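Comments concern the structure below.
A single protein chain has been omitted; all remaining protein chains appear in their positions.
Letters A, B and C mark the chains in the order given here, with residues in each chain numbered from 1 onward.
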Amino acid sequence: MTQLLAVALSHGAALLLYPGLVTLVPIGIALEAIWSSVSPGSQVLPKFRLRRPQIVHVAVALLAMLAMVQAGTPFNPVPPAERSVIIAVAALGFTAWAELALDPELVATPGLLFVVQACWVLAVLGPAIEPQSLRPQVLGNVLVPSLIPVKVASGFLYLLCLPPLLRLWPLAPPADRRAHPRFNTTRALVWLPYCALFVTLFFPPQTDDLEGLARFAGLVIATAMITMLAGGLLSRRGAERARGLYSRVVPPYSVLVLALVIGTLIINH
Amino acid sequence: MEPELTVALPAAGWACAAALRPRPRLALAAGAVFGVGGIVALLLSGPGITSYDLGLPLSVSPVGRALLVVAALALAFIVILAPARAERSTMLAWGLAALAGMAAMAVAPELDIAVMVLLGLVLLQAAALGRRPYASRIRGPLLAIALLGLGLVFARMTGPAALQRLAAVGLVAGLVAAIGALPFVHEFDAEEMTATSPVPWLTFIGPVLAIVVVARGRELMPSAVDVMGALLIAVGLLNMVYGATAAWRVDGGAAAWRYLFMADWGLALCGLGLGVADGLRAALLILFSMLLVRLPLYLWSRQALRENVQNDRPVNLLVAAALAGSAPFAGFPARILLLKGATAMYWPLALVIGPLLLLWIPAGLRLGRTLGTPTGRQLLGVGIALAAGVALGVYPQPLLTLAGL
Amino acid sequence: MTIAAAAAAALGGAILLLSDGRRALALGVGLLGAGLSGLAVDAGHIVGAVALLAGAIVAAVLRLRSGPAGWAVMPAGSTPRLILTIVTSLIALWIAVSVTSGDGTGLRFAVTALLVMLTVRLMLGAEAAAANTAASGIALTLGAGALLANGGAPDAACIVAAAVAAGMPALPRRETHGA
Partner (left out) sequence: MPPIALALPVALPVAAGALAVVANRLGSGACRAIAAAGVWAGAAAIVGLWAPLRSTLELSLGTLGFGVALGLRLDAVAVVFGLALLIPIAILLTVQPRTWQESAVIALAAGSALLATEASDVVLTAVAGCTAATLVVIALGIEDLDAPRPLWAILIAAWLALAWAGVQLQVTSGTAGYAVVPVSALTAPVFVLIAFAAAVGSGLYPWRGWATRVWSRSSLRSAAISIALLQPLGLYLLFRAYEMGNGRYPQTILNVAVALWGVLVAFGAASRAQSAPTRRDYMAEVLPCLAGFAIVFAAVGSTLGLVAALVILVSESLLVTSMPLADRPGPSSLLVTAAGTGMPAGLAFGGLLLGLAAAFEAGGALGLIGLAGVATWLLAAAAAARSIRLPSGAQPGDDARPRLAALLAALALAAGPALGIVFTVGYSAANEVLPSSGPAPGLMSLATASTVIPAVALLGPLLLVGAIALVIARPTPGAARSEVAPPLFHFPAAALAQRTWSAVRSASVPAQYRSLFNAHALEAAVAAARPVLWLTAVLALCIAVTR
């Protein structure tokens, strides 16, 4: 019983403190603030007021916490053997739909968003089929030559999917007709989980020391920056171009990645 | 006890009931006494025991005995819970006459004698008051007798193998013509009294006749048993397809019932044609349920059919399930046995039979409605018939044991 | 003797097929019975022969009591029946003589020919008296057919056949459309 309590406490700490809520909120707010300042249109900074959180923020935060503890962050109290990439995928996948359920104004073109989400699922789980493992670090550590093409193609697909998943594209929800744009708290909550999961899956696992932590943080920030850059480019090219890219280019590319996955399976068997 | 009593007592019962017709209660009592006596004699005469009292070897096979017992039970059931407008003494008289004839066919040492008894039954029915012209009433059954006769003659001639095959055609065609199944359907008048209509051939006399003809035919033509089986299966499939489809689509409820009986005969003929024990079991289950469940239900539906009353109450749905051959009623185990026999003999045949078994469902749903709104004695009868169907469907072993299977 | 008996039986069947009057029908069934009886004697079944003859005589006598009056042999429009009679007899003869083998050729011919003729008679639509007489003929023929069997109880079959054949014309005819 004591052992169970100890384990529960460590997992609770992971959810609430590191790498959970207390970690992802400030980093997410910082990243969102950077995006707000660089993105055309809405230079909005967060206004910190002590009040009851909105239910949509609570739901997204819970899911983000769950996803975050599955990531391969150094010093993660959750043992590596107890992390599963499917939990991360499900939790992050649910965040978009929690927004649609609780605040539809946050979700533009849900149909296209689902297509992108399906491509993202392929990018995350496609490389897991051949190794037959769902441990994030194992997937990150895969350096078998025959699996490298799938891993690279999936990583690129992941990066392609991030801007829409983080709503960095210029497609505004039909209901979003505010004169004064507000700070996007829900996006702030999912910046870190998405980027940390990318780093966990497509880079070798980092050691549990300060150097590893620094390297991990650097990779996360680099991923965020690339995503912001892609988002900025998309915003400049306009909504129609973005829609065209994600409805006519990314899905065929995903089919290519899928073919690569199937081809790898066939070759290795 | 001697098998001849199983013929003589029902025959005496028929004679008494016919003679005492002006006094129905007395006729009913006399007929009942002799009828019960006949059943007792039948039950006491062990299967396979041969009697030479009349100078002839008379014995009843276990299968024939089981069918006669079930037919007698069905007759008692129908007479006790007779439809509202039916005259019980008349029903009993006709039933006892048929029962005596069936018993005579079952105990006869030669198929020739059984065919002549059949001829007697044909003319007895033809002599009764009927709506159809006399000639059309006897045409079908007499064709059957002639075909059976030709089959017997060819079976006994010495010559090329084709003669035996022609004999098989004669016996199978004769049997099918006698029961009035496809392609030898008897002319049918929905308004005619059941006793003088083709229905008794299909539902009451037919089962015993079929067992007698198939069993004796196999003894007569050992070299043409396969041909006989193939013909039975072919005619059976024809009856399954056309009978079940027509029972669903044809105008007129009474005609639909008649086609459903034909479809059931299709199953029974297939079972008899398979030539394996499971096929015979399947055929017997179908025939038992025809006698104990479907015939009584048909009789009780006639009133509603005349008044064109249709209903979808729970009891109608249960009757529909019973007619459709769904579990837990007798049709389902019979179908399982048929599939098993077909699989054992030649599995593609099961592939043909399997889908055809679904044709019963629309017909069953249609005919379940034709029962109208049974009440009182009729509702009790329907309940008993359904219970008998469930008993046959869940635990048919006792009756199959009685039949030596 | 065999040939004469077979010919008599076939002639009786032909008369039944070609006639409608009570006298001709009685004569037909009588001849048919006599012929079959002769064939039974030829096959060595005296009891069966007597039974068949008796059944035929009773049937003929009872037939004389009812049915359309007179002879009415080959009434107008009976040409097809005549052709059928000839064709049937020839085919039966071919089967009995060429196709099959063994003793009892006459019996084989008579039984085959009679069964076909009498069935055709019924199929072509017969008035009740003619139908009943044809049925009597069929019964007698079936009885005679049992004589083809090796063993069994052919005499019993003949007795039953005679009883059925004799009883048939006695049955009441009801044409009314009641019930």
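By definition in this document, a contact is a pair of C-beta atoms (placed from the backbone, for glycine too) under 8 Å apart; a residue touches a chain by one contact, two chains touch by 3 or more.
Just so you know, these numbers come straight off a predicted model, no measurement behind them.
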Legend entry - Sole residue of B:Ser51, B:Ser136 or B:Gln310 that reaches the chain not shown, by the stated touch rule: B:Ser136
Inset, instruction - Would you indicate which residue among A:Gly28, A:Pro74, A:Gly126 or A:Gly231 is in contact with the undisplayed chain? - result: A:Gly126
Legend entry - Positions on chain A where the hidden chain makes contact: 4, 7-8, 10-12, 15-16, 51-58, 61-63, 65-66, 69, 78-79, 81-84, 86-87, 89-91, 93-94, 96-98, 100-105, 110-111, 114-115, 117-118, 121-122, 125-126, 128-130, 132-135, 138, 175, 261-262, 265, 269
Inset, instruction - Name every residue on chain C in touch with the hidden partner chain. - result: 123-124
Legend entry - chain B residues touching the omitted chain (full complex): 136, 139-140, 143, 147, 162, 165-166, 168-169, 172-173, 177, 182-188, 227, 231, 234, 242, 246, 249-251, 255, 278, 281, 285, 312, 314, 317-318, 321, 324-328, 332-337, 339-340, 343-344, 347, 350, 354-355, 357-358, 361-362, 365, 394-401
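Following the convention adopted for this analysis, only the chains that are shown with their structure count from here on.
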Inset, instruction - Make each chain a node and each touching pair an edge, then name the shape: line, ring, star, complete, other. - result: other
Inset, instruction - Please compute the C-alpha centroid of chain B, do the same for chain C, then give the distance between them in whole Å. - result: 30
Legend entry - Inter-centroid spacing, chain C versus chain A (mean Cα positions, whole Å): 100
Legend entry - List of chain C residues in touch with chain B within their complex: 95, 99-102, 108, 111-112, 115-116, 118-119, 122-123, 125-128, 131-132, 134-135, 138-139, 141-143, 145-146, 148-150, 152-154, 156-157, 160-161, 164, 167-168, 171-179
Legend entry - Residue numbers on chain B that touch chain C, as the complex places them: 55-57, 109-110, 112-113, 115-117, 119-120, 122-124, 126-131, 133-135, 138-139, 142-143, 145-147, 149-150, 152-153, 156-160, 163, 192-193, 196
